[in-house]
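The following block contains the structure, expressed as structure tokens.
Of the protein chains in this complex, all but one are displayed in their positions.
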Amino acid sequence: MEANTEIKNAKVRIEHIEDVLSSVAAGDLDIRIESEIEDDLTGVEQAINLLIDDLTHELKKSIKMKEDMEDKLRKIQDQQKTILQQQEDLMELSSPVSKVWDNILILPVIGTLDSQRTQIMMENLLLKIVSTGCTTAILDITGVPTVDTQVANHLLKTVTAARLLGAECIVSGISPAIAQTIVHLGINLSNILTKATLQSAMIYAMKKNEQLVDGKVKTNFTDIDDIQL
Amino acid sequence: MNEIVSDKSWILLERCPIQNEHDIVKARQVVRQFGKEAGMGIVDQTRITTAVSELFRNMFLYAGGGEVLVEKGIVDERNTLIVTCIDQGPGIANIELAMTDGYTSGGGMGYGLPGSKRLVDRFEIYSQVNKGTTIRVMKWK
Partner (left out) sequence: MDFNEKRIPIIKIRDYLIVSIQVDMHDRLALQLQTQILEEIYRTGAKGVLIDISTLEMVDSFIGRVLSGMASMAAIMDAAVVIVGMQPAVAITLVELGLEMPGVDTALNMELGMEMLEKRLNKA
């Protein structure tokens, strides 16, 4: 390579390179360096043009990637919404309140109780009490593995709210383990009516309603003979 | 106890003066209406309405009245109804005591403040003796 090759219009051309570079920096990726002359500086000019090409390509790729990511994020958010909705639906399904006898409702509680679930359960039970006019409700917790302070408070709250409506709530299905936990935690359930089994709660409720007198079941239907228990 | 700060992005829905007992009723109905519009369920509507009713009455009884701002906005990424009660009354010297179940300086039952705190998702109180009290409650949709 000849060291002293003369570079034509060097000053003007370098200024042009500077201009192009600052345009690129400002975001104009369509601009390129044009040169009619072939000399040592041409190589630099071409290299810069190639660099701008690469940059354009990379930028396009990253914009595409960003769009893809945003798309995925939206999809995930949608899915999450669906899951939440399904969870809510499931919660309502998992706390069915049924009228098992004249004036008696049973709410079997199964599984772990968290705040949100107890909340929905409580609302369902109270609404059902009002719509059926049943004055006795049995909350059966046989299917609940553990009771902590929070769950006990929710149960208390439900029983008290039911009383304000004009209904009595009985909590049944207190296993030995749950009885132990409740006493160990110092939870005071003395204000609510508890029974060890669903059966004893049912018998209590029917006696209270005068549906069970002297071991005989009374029904409102005259065509059915009293059932011997 | 820190001063209560607002967010510029919140939208003011209504401003209600509390000067007499009718204002308490009107303002709590306004709050219920906005709770309903925000899509709250019936229990949450009742919770926020009852909570603010307690605060409005306190303002009327102990501070001779005040002003209520009802706003909506995003708090912790949730749609939130924000009710702020501002009075220029005597202030509360011992907030911790006032927030205790059963404490009353008058003939109340002392369930107003602690009770309304239990009914909302967020409760902020700022008070200066002889200057006044500001209480803000929030309920998510």
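Should a chain be cited, it is by its letter among A and B, assigned in written order, with residues numbered from 1 in that chain.
Just so we're on the same page, a contact is a pair of C-beta atoms (placed from the backbone, for glycine too) under 8 Å apart; a residue touches a chain by one contact, two chains touch by 3 or more.
Note that the coordinates shown come from a computational prediction; the quantities given were computed from them, not determined experimentally.
Trainee: Which displayed chains make contact with the chain that has been left out?
Mentor: Across the whole assembly, the hidden chain touches A, B.
Trainee: Can you say which of B:Trp10, B:Tyr111 or B:Trp140 touches the chain missing from this structure?
Mentor: Among B:Trp10, B:Tyr111 or B:Trp140, only B:Tyr111 touches the chain that is not shown.
Trainee: What chain A residues would touch the chain not displayed?
Mentor: 122-123, 126-127, 129-130, 133, 135, 157, 160-167
Trainee: Which chain B residues would touch the chain omitted from the figure, given the whole complex?
Mentor: Touch with the absent chain occurs at residues 21-22, 24-25, 28-29, 32, 42-43, 45-47, 49-50, 53-54, 57, 101, 108-109, 111-112, 114-116, 118-119.
Just so we're on the same page, only the chains that are shown with their structure count from here on.
Trainee: In angstrom, rounded to a whole number, how far apart do the mean CA points of chain A and chain B lie?
Mentor: 29
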